[in-house]
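Working notes for the structure below.
For this view, one protein chain was removed and the others were kept in their places.
Each chain gets a letter, A and B, in the order it is written, and its residues are counted from 1.
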Amino acid sequence: MSLNRRKFLGTGAAAAGLVGLNGLPLRAQTKTLNVTAYGGVWEQAIRDCFVAPFEAKTGAKATVSLGGPAQWLAQVEANPENPPLDVLIMTPDLAVLAAEGDLMDEFTVEKLPNLANIPQAFTDACLGKGTYFDYGVGGITYNKQAVSEPPMSFAAFVDRVSSGEFVASVPSIQYGPTTVFFLWALNNALGGDVNNVDPFFEAMAKMKDNLVFWAGPNDFFNHLASGEADLGIYFDGRTWNHVDEGVDWIDFINPEEGGAMTAVAIQKPKNASDLAWDYLNEVLAPGPQAQFAEILNYGVTNTEVVYSEKLAARVTPLSKANLPPYAEIAKVRNEWVDRWNREIGM
Amino acid sequence: MRLTDWALWLFTIAFFVFMILPIAVVVVISFTSAGYAAFPIPGWSFKWFARIFEYQPFIDSLWVSLELAVVATVASCLLGIPAALYLSRSQSGWATAITTFLLSPLSMPMIVIGFASLFFLSWMGFGISFLALAIVHTVICLPYVIRTVTAVYRAVPPAYEEAAMILGASRFTTFREVTLPLIRPGIAAGCLFSFLTSFDNLPVSYFFGSAQTNTLPVVMLAYMEHQFDPSIAALSTLQLALAVVALVVADRLYGIEKMTVAT
Partner (left out) sequence: MSDTAQISARARRALLLAPALIFLAVFFVMPLADNSARSFIGEEGGFTLARYASFLTDRFYLGVIAETVILSAAVTLISVVIAYPVAYVLVRKAGRLSGLIIFLLIAPLLTSIIMRTFGWQVLFARRGLVNQWLVTDLGLLDAPLRWLNTPGLAIAALVHVLVPFAVLSIASVLQGVDRRLEEGALMLGASRFRTFFEVTLPLTMDGIGTGAILVFMIANGSFVTLVLLGGGFQTLPLLIYQQFNTTRDFALASTMSTILLVIALACLWLQLRLVRRQGV
């Protein structure tokens, strides 16, 4: 007998006489599109740059759900027939999982004319079921008052933190993207590869007395602001956002070996409203993308986009960043996490 | 005052310094003039309070959170008080077992309850709705009401109620006139815990978040992940101010001691 969760559950529910409730059409089918956004500036940028032109062109309405990729993916997995969301903002690794789970629709130039100007590698990285629309780079952010000559490479970073010259704040394993933009990137810079992460763990063992860990991006900023750490591993766009908020003592370096590209993927769940294509086409259009980049200080992926002078100086060019092999990493990531738990702690 | 009284007061004051210090930091930061959250602050300003009211999701989600906390607390009382009355008067081993069961949602990491309920309630057809959210919040609030009411009611001698019945009071009159006033501190503490637990809950609400059902903690987290400005601190200060108002109103209406501590 093959056992599955639904059968297991079905028996219990039938016994409780609850099956009648199954499939009640509680979600009204109207001409609204449910799109997603991170909070704060992000949401404002999504509304101004993408939702507004979408509503103007189609006459439809879009609601914006605030939250994060893990939550949205779970919501779609729980309701695959009638997904509560029509467009998902995803991290690259979740995008791969969602595509592998056959939960997302294929992206083609027929459905999305603007996809033609997005590098094919980004669509391939989502297994054809989604693409990247903006990206940042993970590198070294430092407090200019505490560090006069910052390390210019990952290798120098490891040496100088090991020697006790600085206290560094690095992402903890509880932060989702850590395995890629920190573990993989540092390991890669130190000569390792996806199947050999010893260089990373050896470097961590050397640095361990001079490390503090951040669990979320704000933590990192607090570590620097409160003097808990002098420098650390962080993102370019977030560093520039702090500068724009009036923080004058912070700066960012893309290490010589190249930081890991940390992209934001966009996907459409199967069975989601077809209006999503019109919206997605706006998200990939050069005009709205340029506007979005200006607000968020992150690079965007449409090759037609021309940045302003201020932004051009800040955005790390695609050629200076490494695109992590997400699909390969996905196969070994849980082993890395387990090893981290045992050797470094949670 | 006796020496022991001095020691007790000293201890209590030290305790509240410990309780208030981290919060005082947050309150001070909410009045900063800087564009970022850091301490000490360079100057004073009210701009982050203005920011709260400019950012519509804060206001919308505050209402969702308030409605949700009220609904979950009322539902927990309706389900929990009768159960507590029954369990407190039962000495048998299986009553202990049932109490254990009724309190068990407390120890499940909320993230597991949220995730499991998302799949189960979606499958049942509740989808991602306010109703679904209210059901799950009731699951996590119910144990507080059951436990606090049980504890208080067990200290009430059955003789009081028996006397009322012997004097001819009906079952309902006995409950209203005798039992209810006696267990009121337990109900008040349970409601308080329940309301605060629902209001501050993140891991469950997170899984049921949508444009219509996002609660304040979910919006705060989403906001903070990408913009750590002092408006979050201002929100906390505002919540404290609302609590002061609520307590003062309760004090005027009932006398606050009667709510939790009827000396």
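In the analysis below, a residue touches a chain if its C-beta (ideal position, glycine included) is under 8 Å from a C-beta of that chain, and two chains touch if they have at least 3 such contacts.
Just so it is clear, the model here is predicted, and its values are computed rather than measured.
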In the whole complex, not just what's shown, which of A:Glu43, A:Asp219 or A:Asp278 touches the removed chain? A:Asp219
Looking beyond the chains shown, say which of B:Ala34, B:Ile128, B:Val152 or B:Ala211 touches the absent one. B:Val152
Touch as defined at the start, partner being the missing chain; which of A:Thr123, A:Thr179, A:Asn241 or A:Gln291 qualifies? A:Thr179
Residues of chain A in contact with the chain that isn't shown? 1-5, 8-9, 12-13, 16, 18, 70, 94, 97, 167, 172-176, 178-179, 212-213, 215-216, 218-219, 222-223, 226-228, 333-334, 337, 341-342, 345-346
Missing-partner contacts on chain B, residue numbers: 4-5, 8-9, 11-12, 15-16, 18-26, 29, 37-39, 78-80, 82-83, 85-87, 91, 96-113, 115-117, 119-121, 123, 135-136, 138-139, 142, 144, 146-148, 150-152, 154-156, 182, 185-186, 188-189, 192-193, 196, 199-200, 202, 217, 220-221, 224, 232-233, 235-236, 239-240, 243-244, 247, 251, 256-257, 259-263
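By definition in this document, only the chains that are shown with their structure count from here on.
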Measure off the straight-line distance from the CA centroid of chain A to the CA centroid of chain B, and report it in whole Å. 34
Within their complex, state which residues of chain B touch chain A. 34-39, 57, 115, 118-120, 122-129, 206-207, 209-212, 214, 218-219, 221-229
Contact residues on chain A for chain B in the complex? 6, 9, 13, 18, 21-27, 34, 38-43, 63-68, 71, 74-75, 77-79, 82, 84-85, 216-218, 221-222, 225-226, 241-242, 245-247
